[in-house]
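Yeah, one chain of the complex is gone here, protein chain that is, but the others are all in their spots.
Moving on to chain A:
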Amino acid sequence: MPFMKGRAPIRRTLNYLNAGRLVLKDKIKILSVAYNINGQNNLGAKEFVFWYLPQIQYKNPDVQVATLKNLTPSPFIKCYFEDGRKILVDVDNKSKEEILEHLINTVGKSKDILEQESIAAEKKDNPANFGIGCERPCICEVYGQVPCPGVVPLPKFMRGKFKNATD
């Protein structure tokens, strides 16, 4: 998709996607939204799909987000848990903000948990470390360090060939 094409391309910007507030609980595997395109009572669900579904999918990459368009008489959202439980949310005649608030309160992670998780994610090992699993795989990536001899040959005074020359 080109960057500024289509309806409301702001939905595809990183800032907008990151601003999503609904992070689903770990046990939720599928979120399905059923709605119709006609009728005043479906407007909230339709706009919810249009505006908030990209954010939800971005924030929950491991959750399957499905939409059922024009298949049911009334709009609803259904969450499937990994142990087979389900939560059905009736979103008839509700605005998209109300729907989002309700979902955050019921199936989303609470603020405290999100804060804890963000703190845990920020904790990393020493930034000075390098190697496999660290921020940088080689010290030669740091400015001012000697580049890898495989990429750029070492200066002559460091090489045994010249250091140990006998003649």
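In this text, a residue touches a chain if its C-beta (ideal position, glycine included) is under 8 Å from a C-beta of that chain, and two chains touch if they have at least 3 such contacts; residues count from 1.
Everything below uses one rule, namely that contacts and distances are computed from a predicted model.
Going by its UniProt record, the hidden chain of the complex is named "Small ribosomal subunit protein mS26" among "N-acetyltransferase domain-containing protein", "NEDD8-activating enzyme E1 catalytic subunit", "Glutamyl-tRNA(Gln) amidotransferase subunit B, mitochondrial" or "Small ribosomal subunit protein mS26". Residue A:Asn105 is the one among A:Asn38, A:Asn105 or A:Asn126 that touches the chain not shown.
Contacts to the hidden chain, counted on chain A, fall at residues 41, 74, 85, 87-94, 102, 105-107, 160-161, 164.
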